[in-house]
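In this view, the complex is presented without one of its protein chains, the others remaining in place.
Note that the chains are named A and B in the order they appear, and that numbering of residues resets to 1 at the start of each chain.
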Amino acid sequence: MDTLLQQLINGITLGAVYALVALGYTMVYGIIGLINFAHGEVVMIGTMVAFTVIVSLAGSAMAPLMILGIGVAVSVVVCMVLGWALERVAYRPLRHAPRLTPLITAIGMSIVLQNVAMIIWGRNYITFPPMIGKHIYEFGGASFTNVQIAIVTLAALMMLGLIYLVHRTRIGMAMRATAQNQHVAALMGVDIDRVIAMAFIIGSALGAVAGCMVGSYYEIAHYQMGFMLGLKAFTAAVLGGIGNLAGAMAGGLLLGVIEALGAGYIGDLTGDFLGSHYQDIFAFIVLIIVLMFRPSGLFGERTGDRA
Amino acid sequence: MKGQFRRSVAGQRPWLGVLLLTAVLLLVPFVAGLGGQAWVRIANFAILYVFLALGLNIVVGYAGLLDLGYVAFYAVGAYTYALLASPHFGIHLPFWVILPLGAGLACMFGVLLGAPTLKLRGDYLAIVTLGFGEIVRIFMNNLNAPVNITNGAQGITLIDPIRIGDFSFSQSGTIFGITLSGPQKYYFLLVVLALLVIVVNVRLQNSRIGRSWQAIREDEVAAKACGINTRNIKLLAFAMGASFGGIAGGVFAAMQGFVSPESFSLMESITILSMVVLGGMGHIPGVILGAVLLTGLPEVLRYGIEPLQRAVFGRMIVDPESLRMLVFGLALVLVMRFRPAGLWPSSQRLRELAETAD
Partner (left out) sequence: MNHVRMPGVVVVLAASLAIVGCGKKEEPKAAAPAPAPAAAAPAAKPEVVVKIGHVAPLTGPIAHLGKDNENGARLAVDDANAKKVEIDGKVIKFELLGEDDQADPKTGTVVAQKLVDAKVAGVVGHLNSGTTIPASAIYNQAGVPQISPSATNPKYTQQGFNTTFRVMANDIQQGSVVGTYAVKDMGAKKVAIIDDRTAYGQGLADEVEKAAKAAGATVVAREFTNDKATDFKAILTKIKAKNPDVIFLGGMDAVGGPMLKQMRELGIKAKFTTGDGGCTPELVKLAGAASEGVICTQAGLPVDKLPNGQKFVEDFTKKYGQIQIYSPYSYDAVMVLVDSMKRANSTDPVKYLPEVGKTSYDGVTGKIEFDEKGDIKNGAITVFEIKDGKLATLKTEGGTASAK
């Protein structure tokens, strides 16, 4: 029983990490229906920038939490600029291009960002300095740390914040209008370019925060870390219904829990015929089954006629 | 469309073009061979990718189904060949048995993938096909226990080359008084196969099936209303695309003499898709161009980036390997930025684009 509880805790933390990244995908997708494939790389840059700032400040007299705060702040700003630049350079000129065109520029951008990061931060794995002293808590035979609590809380807060932003503020209203119909929104006086740029900036800021959390949780960073993370987060976003903020959260958590339980129990379920090496298969099969019955994801709208 | 096609073939002097093309295709391995056999190998991979890209073009370009797991079929073909022509199981079947078998098996997988995803659109389809590609790769990577089928991550070695009687494609040899290296022989085999897939593509494009695919791509509901059996037609697209992938896989296994799951990663699917889109989706010459360019570019950069850096900065600033992929990524972005419909889109597609981008 305590094993199951521990697996659930593992899964929820992992899921919250996915959700944090997935929110960035969904934010952009919800508004212009574009998969920002380079988002994983934005997260990676976020981690790397925070790492550089934290390491260079680590010797100073500031409190560790303060240093972490500055690191996050700088990385958020850098990523916002990066997100804005991405949109400006790679996506805006292609807004009326065939659907797959921005997908290829996104792939191109992620190759560029990876190699830039490799030139700046080198090829080696980097130890992300732990700024928060880790406390291990025990509960019913299962253990978890304060960093895990922080990640889950933060993911929930960010989702709520975004929902507030989208549904209760002026810019949010403009975003929703743009998502519905760009032309009509423009006629109503919405500055489409600005709204879309905002979506990218916000999404990238979220990516930066996610990157910092991923960095402090696993305490490791590498210039290729964005790819797998982005892929899983993208899967999570689709699972929840891409474009839907609550869906990204739900999809992330679900994917995380499926992976943990899959790795933990798939062997017992199949009499050790399939082991934890089939963990990802398990996740993808659940995804396929969900999409067979709900072709637009768990929370997605049923209209999704975007082919 | 059809009228246009006729005009272009029959109207102007088509013989000149065909003759020139034949001459060039014949000369490429020898010209490239002057620069070293490595260039012949690069040309071979370029043609292999032409083959793959044209297969994917059926699914993505014609039927408009975004497939991010195309490499799965390539893997099925490669492993079929590897298992049936290597000491792994001690089976050594000739290639003319295995290649069709691999194509058939890949075709089956295509239907297997197509069936549950018929209802999905756009990005949802993309993620499911991506998952499918990963599932196949993970199985290849892990099926070494409890029964050793694929030998897991260690891969299968000593795969037989393609052989016709005593004529082996992997060794150099002399025919008609011309000495051909192993790669050069494979080149001609690949060209023949590629011409085959091009003919099939051209014929399909203007057939009833091809038009049904286009109808589905443009508007599935309307296509259905016109009496097109969208289910079967979509499955057919997956099956046909997959078969080509299977054949390409078989040739790849024979050429390499070794297969392991790392050759069939997601990145490979993405690369093939990039070729299709970069060249010009749905347009055969465009797709060919895309495949040749994307295979050639990183290799040209491999040779060129060092002298280039020296010429521009006078010394080496960053290590050439980091810069090579960087330039490759930038090229992808820039091409799409300035040629959104691809480098060489069909004229029809261009017109559509001009209409929508008011």
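By definition in this document, contacts are C-beta pairs under 8 Å (C-beta built on N, C-alpha and C of every residue); 3 or more make two chains touch, one makes a residue touch a chain.
Worth saying up front: this structure is predicted, and the values here are computed from it rather than measured.
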item	value
Absent-chain contact - pick from B:N201, B:S260 or B:S274	B:S260
Selected from B:F45, B:F169 or B:W213 as touching the chain missing from the view	B:F45
Residues belonging to chain B that touch the chain removed from view	4-5, 7-9, 11-12, 16-18, 20-21, 24, 28, 31-32, 34-42, 45, 141-142, 144, 152-155, 157-158, 170-171, 182-183, 252, 256-260, 262-263, 285, 288-289, 292, 296, 299-300, 302-304, 307, 319, 321-322, 324-325, 344, 346-347
Positions on chain A where the hidden chain makes contact	3, 6-7, 10-11, 13-14, 17, 115, 118, 122-125, 127, 134, 136, 143, 145, 214, 218-220, 222, 224-225, 227-228, 259-264, 267, 275-277, 279-280
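Just so we're on the same page, only the chains that are shown with their structure count from here on.
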item	value
Where chain A and chain B are represented by their mean Cα positions, the distance between them in whole Å	32
Residue numbers on chain A that touch chain B, as the complex places them	29, 35, 89-90, 93-94, 96-105, 107-112, 114-116, 118-119, 231, 234-235, 238, 242, 273, 275, 277-278, 280-281, 284-285, 287-288, 291-292, 295-297, 304-307
Chain B - residues contacting chain A, complex	60, 64, 66, 116-117, 119-124, 126-128, 130-132, 134-135, 138-139, 141-142, 146, 217, 220, 266, 270, 273-274, 277-278, 281, 318, 322-323, 325-326, 328-333, 336-337, 340-341, 349, 353, 356-357
